[in-house]
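Yeah, one chain of the complex is gone here, protein chain that is, but the others are all in their spots.
Coming up: chain A.
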Amino acid sequence: MNTHTRQDDQAPEEIERLDADPVNAAWKRKPLYEARKKIFPKRASGRYRQFKWLVMIITLGIYYITPWLRWDRGPFAPDQAVLVDFPNRRFYFFFIEIWPQEFIFVAGLLVMAGFGLFLVTSAVGRAWCGYTCPQTVWVDLFLVVERAIEGDRNARMKLESAPWTGSKFAKRVSKHAIWLLIGVATGGAWIFYFADAPSLLGDFLTGRAPAVAYITVGILTATTYVFGGLMREQVCTYMCPWPRIQAAMLDESSLVVTYNDWRGEPRGKHAKKAAADGLALGDCVDCNACVAVCPMGIDIRDGQQLECITCALCIDACDGVMDKLGRDRGLIAYATLADYQQNMAIATGNGTHAIDPARVRDADGHYHDKVKHFDWRVIFRPRTMLYLLIWSVVGFALLIALLSRDRLELNVLHDRNPQYVLQSNGDIQNGFTVKLLNMIPEPRVIFLSIEGLPGATMTAPGINQPPSRSLAIEVEPDRLREIKLHVTQPKEYISGAVTKFRLVADDKASNEHDAYVANFNAPERK
């Protein structure tokens, strides 16, 4: 108990101040969760930006236009060029029609996509992320809208901190409204891949489309709006696994967006003043243009980072600045780690000194001979060639499989119980379930015949033909027909418990055929 009564504000001098902090002192507390730092990417212009516009037009064009392309397949099949027909379990891609059991083709395409990604990444880094990933393309599209309504970087930052006025409100509402419309169009285009596009559009607008269509459009509208408009770089940094896999895919010969600090450092704005002080500055004038245009909000000068999607907009920004200053382009450039390290070794005297621009350039501004520059031949190396080889082999195998695949198939299943049936005259009958697959959109007459098994004849319920060694069976276009087949062999021909014979399906019009080696069972001879 402290009974001391305080009489004076001043602590007596003899009391020592202890070096103690509370564990939860306010200055010590760190936030458990980090608030997002908003990014306002500035519009870039340059050759990579041009290329990205082109890629954006092509990819969005493919996505939106494809379902509306027509492809005539005759009266018995849909005329949509690309169609995933779930109710009938068919997939149409221009001249190719795939049945569910041919899903191996889709698996093969996925293998090709995987190796294609390996190939591209090992050669030119995360080009997929930077140019063609839907997340990147749609964020670009959303940024176009944002810039058109709210202006470029500075205007947007100003608007962000401005008080809520009518004008700000109007801008925000129209921006989000257009984003949502893009979202609806994105989700809307998706459903057209799964049904006849023109009739589905009519049904969709008049409220007669199936509920799943509206639900799908709703979900995709939400994801497009949230990912493309609101979350943007957060998706790439926190949700996508690819940035974490890239380390395994890149090597020292992969082209990645690189800040060449061997010619940029030491950075500084006032070259003349520095020169007067006897200090040589590098090419980087520390204008931060590369940071301002970055859609991920990072500084490429910090080196290769998980966040960097290699969209190359910082290259455009920096090249523009270098052009104005009359210096060489490529302070930020696609470069390999091997080249970069060699140049760094030159600039730092093998790491013994700080970066000195004079080591890589002579007084006239020409690079020394040993300085390495971009060489396109770096793309052709064993690793990328191996990926290309695997990719081509899989592609070639798929192509051969596609060109040589059967459009007429015969599946035969012998009855398990009873395995054979004794007839009153001593003949033996075997039952089979036969499936005939007519995989073209034309009706066909398939001749099913017995090869081998002397004396045997067959009948099928529903096929009104007398017992014979060959039955003509009509199969509807693009359909499977299942029939029950009764094969009977007279007793005088029966040779053993199991006799092998062939069931052959023939299309006499197209000369296609398929065969199955079946067993004919009879009782054991006693």
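Keep this in mind: a residue touches a chain if its C-beta (ideal position, glycine included) is under 8 Å from a C-beta of that chain, and two chains touch if they have at least 3 such contacts; residues count from 1.
By our rule, contacts and distances are computed from a predicted model.
One chain of this complex is left out of the view, and of "Cbb3-type cytochrome c oxidase subunit", "Small RNA 2'-O-methyltransferase", "Sulfate ABC transporter substrate-binding protein" or "Long-chain fatty acid--CoA ligase", the protein name its UniProt record gives is "Cbb3-type cytochrome c oxidase subunit".
Contact with the chain that does not appear here is found for just one residue of A:Ala345, A:Val421, A:Ala497 or A:Ala515, A:Val421.
Among A:Arg36, A:Arg70, A:Arg208 or A:His353, only A:Arg36 touches the chain that is left out of the view.
Shown as candidates are A:Phe103, A:Phe169, A:Tyr238 or A:Phe396; the residue that touches the absent chain is A:Tyr238. Residues 30-36, 231, 234, 238, 415-418, 421-426, 429, 431, 461-462, 484, 486 are the ones on chain A that touch the missing chain.
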